[in-house]
Every structure is written in C-alpha cells, then in structure tokens.
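With one protein chain removed, the remaining protein chains of the complex are shown where they sit.
Letters A, B and C name the chains as they come in the text, with residue numbers starting at 1 for each one.
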C-alpha cells in the first residue's frame, strides 16, 4: 500500500460524464488510480463514488487539491469529501463494564489492523481501567447520574476536543448520547447494538430475542443520530441459536458478533469507505 | 431408516426420573431406541423430549401404546403426542402468484425428500395451475374478494376435511387466514414470511428493509396463530445485502431464502421434530 | 433495467489513464454509464474492468463499436470482450439422474430470473425426460458407454452447434467431458462439484467428507478445463454439519447448496459478470 494516497468520496445527481470528469482530473495531473468504485442508486438517480489515487507523482500539492475539486463539483451539484492516508484518525473508545469490544479493538490496534490511533478510553465506571491501561491507553472516568449527565458530557466533549478526537466508538457504552455530542461528531460516532436492528430496539435485546423465540441473534453497528437505534447502519451479522440457549447463552454468544461487527465497521470508517446518504450507508468494498 | 417406528413428543414440569421412566417403558417391551433428544428449560423448569424407537420387536400393539403412555404421563403432568412413521401426513399447499416456494416443495417431493403426500394446491389465482399440474398435483382455484373471503375459506375448509389434510403450507399465499381455519389446524399451518421476524412485520417487508438500509435480508417460517406474524418461529435464515441491491434485487435474492427456509421447516414438521411451548418452538435435531 | 445496453469486459497491464480512456470514449459518444467496476491485482499489476452503458442515445452503431474499442485496446495491450443485452445466451443443460439442479434452473427460468434461453436438456439417462418436458424443454438422450463416449460426445457437439448453444451447464452430469467439447466451449462450460474444492476432488465427495469428519460441507461451481475439478472457481458455499449426519444426510443437505451455487454462478455468467484470468475468476458484483 503506497504511503501517500488521497481518497475522494462523492455523491451527486446522476448525469453522464461523472466518472470521466473525476478520472480525467486525476489522470491529467499524473495521479495513478489505486481503487475506484462507483454506484448508481437507480431509484433516486444518485451517483456515488470512492476513488483512491497515489500522490507519488501527482502534480498538484495536497493543499491545493480541494480547490481544484471544488471547481469540478460545483456545476454538478456534487457533495464531496477529500482525505489523505497520512492523516490518521484519532479515536476515543467509550465503554461501561463489558470488556469484549474494548479488548477486540485494542488487540487489533496492537497488531496495526486499523490505520488510526486509539487516543483514550472514556467510561462511566472504573471497571475497565486496568484493561485499558494494560494496553497503554489513557483511561478517563466520568461517573454518570441522571443529574450530572449533561454536565459530564460537556466535560467529555472538552476532553475530546482537547485531544483532537475525530471519531467516537461506543463499545458497549450503556448511556444515551446527548444532542451536543451528536452534533459535534456528525456521522463520527459509531455504536454497536446487540441485535439485528430494527428488531429489538432499546434495552435488553437478548431478553427480547429469547422471549420471541428467534432462531438467529444479531448485532448491528450504526452511526449515532438523535433517534435512538435509528441511525444509518454500517454493518450487521447474525448467528444461529436454538431452544437450547438460555438468555445467558445468547449474551455470551452475542459477544462474538458484537466485537467482530463493531471492529469491522470501525475499520471501514477509518479507511474512509463509508458514505452516508438519506440515513443509509454506502459501504465501498 | 426402519420402516416401522414410533415417535413420542413430551413435555412436563422437570422432575427426577423422566428419561428413565420413558426409556424403561420402551426397553421392557423390547423397543430399540433409534433417537432420543431431551431438553430442559432451566428458566421455566420444563422438560422436553423426543424419542423414536423401532417397533420391529416391540411387544405392545400400536393401538395399545397410547393407553400405556397415558399411565406414565398422568402422574407426571406430562403433555405428550404419539406418531407412527407409517402414517404419512397429507399436505395442502396454498399459493398466490409467486412460484418459487411451490416449485421447491414439489421438486423435493418428487425426489422423496418429505415423508409426506402433497394432496393438493389451493390458490386465489389461476396463475400457478400449470405449475401444479405439471407435477400431477390437483389445483383448486378459490378467487378471494373482501366480500367472499369468509365464505370461500369455509369451502376451502370443507375441501381440506374431505381430502383428510393434516397440514397446510402457506407458500407465499398473500391472504390472511381466518380464525376458523386456524382453529381447525392448530400449529398445523406453516407460513413463510419474507423478513427476519420480528423485523418488518406486515406488508412489503423487502421495501421496508430497503428503506431502513439493513445489511442482511431474512426469511422466517412460523406456525400461524391469530396474531399476524406473531406465531411460534420454526426456522429463520438471512443473507448479506448491500447498497448495491435495489428492492427488486432484494425480492429476487430473498426467494432463495424463502424457499429453503420453508422447505426445511416443513421437513422438520413432517418428521415430528417440532414441539410448540408458550409460543416458541423446540426443534429437535 | 434499460432494454438496450452494452457490456465491456477488459483486462490489461495496469497503467495510468485506463478508466479515463474507456469512460471518455463512452461519454463523448453520449453513452450513459449504468455500472462500472474496476479491480487492480496489485500482485500482478493487472487492471480489470466491467462497464455497462446505455445504448439509447449512443452515437455509434452496435456493429461499429468493436472497431472503436480495438483502437483503444491496441496500444494498451488490452484484452476485451463486448456483449449486448439484446443477445440472449442459449443454454444447454446436461444432467444424469439427479433432478434438483435441473428443477432449480428450470423453475428460475420460468420466472424470468435468467436473461437467457434454456434451449435443451441432454442426458446419458432417460430418468429426467419428464422433468424437462414438464417445463416444455426438449430432452435429448445420449446413452454413454466406455466405448461410445467419444462418438456420442461428437454427436452432442453437433446438436449444440446446430442449436446455436452458447453455454453448457453440467447440472450434476456424471460424465467426464472430452477435450473437443472443452475446446469448443472455452470458459463456457459450467460445472457444479459437490464439495468445497480443492477439498475432496473426484468421486463421492460426500463420502470423503463423512470419512474425514469435517464440520462443513460445500459446493463449488467452476468452469470446466482439461484438468478435472481444477478449473477457475466461480462460486462456492458451505453449510454446517455434525456427527449427527450420515452420508445420506450430507447428500440430501448438499443438494440445497449445489442448486443454489450453480444457479447463482450461472446467473453471473449469463450477465457477463465473470472474467477468467490465470485460472481464477474476477466476478463483478
């Protein structure tokens, strides 16, 4: 993987010549395309594209690429976002008491699986301090009560800003996120919900699944929006269960789903492969 | 598979000696157990068992087994059902216009996969007459309107009784089944719903799935009860989808799920492997 | 889906400007791209692309497109293939005695799932004549012995040519295909092998799987080449099994895999989504 690449995400009304316009720009300035994926939503007539190209011989300086793109985008009503592989995202992991998602992220991070930096862990409990510190990650405890919820979240926000956090990962954080934080991190807060959404929204989804007698349990990673459990879905997976499984079994089995689904969604997010449009995601492969 | 076996399904409050009581009865009358599976629901303290034994050397006549079992069952508050492999279930398949589930059942039946007889096909449309008749199965057309729904269903019931139907299979039959038929076939009407229930109940589940942007689509086979899409679930499966799939794609891909899920659920039902308890199923393997 | 589209499949040494060159050609002649997918094999530095565009307003006549493409391709050492949605592929299905794959293809064909024509069925047994004729498909019986194998295959080839067959589907045809037919249909003969290749090549894969005690069984659809079971793999799937399953169970369960894997591979082939390179496939989505 070349050290120095640019990723451009784009969507706009479908019209002839879109791929051509973008690839022409890259080609004429001596960029080499490493990956290009486009998608057309034929119901809404919307065009989506992700293109990654090498900057090695690119004749435009990084700082100037945006203004060139703006010119291409303007006449085509194009939404776009440009990112560079050299700018690693800085992550904050929010947890409560359950360790499996945290351990999974930290151990993947340890082997360099995410091109990102885990900057800190935030929790409303002390439980996972040692799990975090084992991996050399700073742990910040913000006890939460009904009364102090808003005030504590304000302090969390300060910390996130201070530490220049780009993305928040709710790794089984059992608190509802308030509007100010959601607005500060639009489509940059990932959550893992322990069911196949939209089945079993809200609390205790494994209990709900057990009661209904479903034959599969699931997990869903989505961006957090103001509507609880209603944000754009990034990734989902399920596994078979049967009458033999108690609620405790579902909880235990579900951990494997939760950690894998969240870590995969996080990886795609970090690689700038996820684009949100009308409360749904386009996940480029 | 021996030609002549008995299957006993049982559930009752858990108590010591249950497996022993039943296996003692079989053993002392020279039955040979071919398959035994038990399950204990530790939340409700309920015991479930399915046992199948060879009648080859069994010293009690078929007609007399029930009265022996009644004695074992009585003191233990045991619910039980006895079935013989020689009594093949007679099936009625209800369809509307979509052929994939019907074809799947008929072609499996053609190769002897179900130890059951497909006696007839019922439909509210003429569309699948030739599909049925191709396989030599009688096709009965009952056009349904809002006004004649109850009257037509009454006639359907007459037909089912007349033809000694044991089990009704709703193979994408797009009509709601009335109370009289549900009561006449308790836990003997199987439906296929084209979503992972309880997500997307009701009409047009693939459209709902598309709107929500889920990353998996599913199908659910369940017994029909008076609460729409709320009956005990027998089997479920899912497959991955992405932003690349239109509603039409979901409909097409979902067919593979629907036919496989329904046919498998039907097979287990026909083999007396499904037991219903508190709106959930125990599916013995 | 627009009625009139062109599909271009391409591969060549990777070099800057490839996407641009092709999309420029389409754009300048008023074609509208409906789908474009590219892939770069970074190990071999090879570029692959599939692009589909609407011919509605395209300013070059169908008959002339190839010569334009030849000019683009030449200097870039590009392998390419052009196909039109209006040219439906004509299929011959080869079977022996097992019906499940045949039924699956014919019933999907009945609902228009493949944009192709099933022209005829060929078999070395009479067993599936009625299954074919039920669906109105001509059935041709070619009894095969060790002695007449080559001669009969020659007659089959004549029939295929006479009926202008494009693609041969071995739907559990239990005969080895000879070199002349393979050479006449390069990467146009699809087979379904009843294992997860390369595990269990050759005869009786389910027996081999049972003996080895694997916990998954599989099916593989591949193009037929002269090396038995070694051709480029198009699609594979598996399902879990356990000690509870006898060889007969594996055979029965495997049918669901076989028919689904073969029908999906066939669909992609028919839609010109499969490209073969160095005995492997690129399957565009």
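Just so it is clear, contacts are C-beta pairs under 8 Å (C-beta built on N, C-alpha and C of every residue); 3 or more make two chains touch, one makes a residue touch a chain.
Quantities reported herein were computed from a predicted structural model and do not represent experimental measurements.
Within the whole complex, touches from the chain that is not shown fall on A, B, C. For the options C:57, C:88 or C:280, the residue in contact with the chain missing from this view is C:280.
Which of A:179, A:252 or A:278 touches the hidden chain is settled by the complete complex: it is A:252.
By the touch criterion stated above, the residues of chain A touching the omitted chain are 98-100, 103-104, 107-108, 110-111, 113, 131, 134-135, 244, 252, 256, 260, 285. Although one chain is not displayed, its contacts with chain B can still be listed: residues 16-20, 23-24, 26-27, 30-38, 40, 42, 285. Interface residues of chain C facing the missing partner chain: 39, 41-43, 48, 196-200, 212-216, 218, 232-238, 242-244, 246-247, 279-283.
We adopt the following convention: only the chains that are shown with their structure count from here on.
Centre-to-centre, using mean CA coordinates, chain B is 36 Å away from chain C.
Residues of chain A in contact with at least two other chains: 42.
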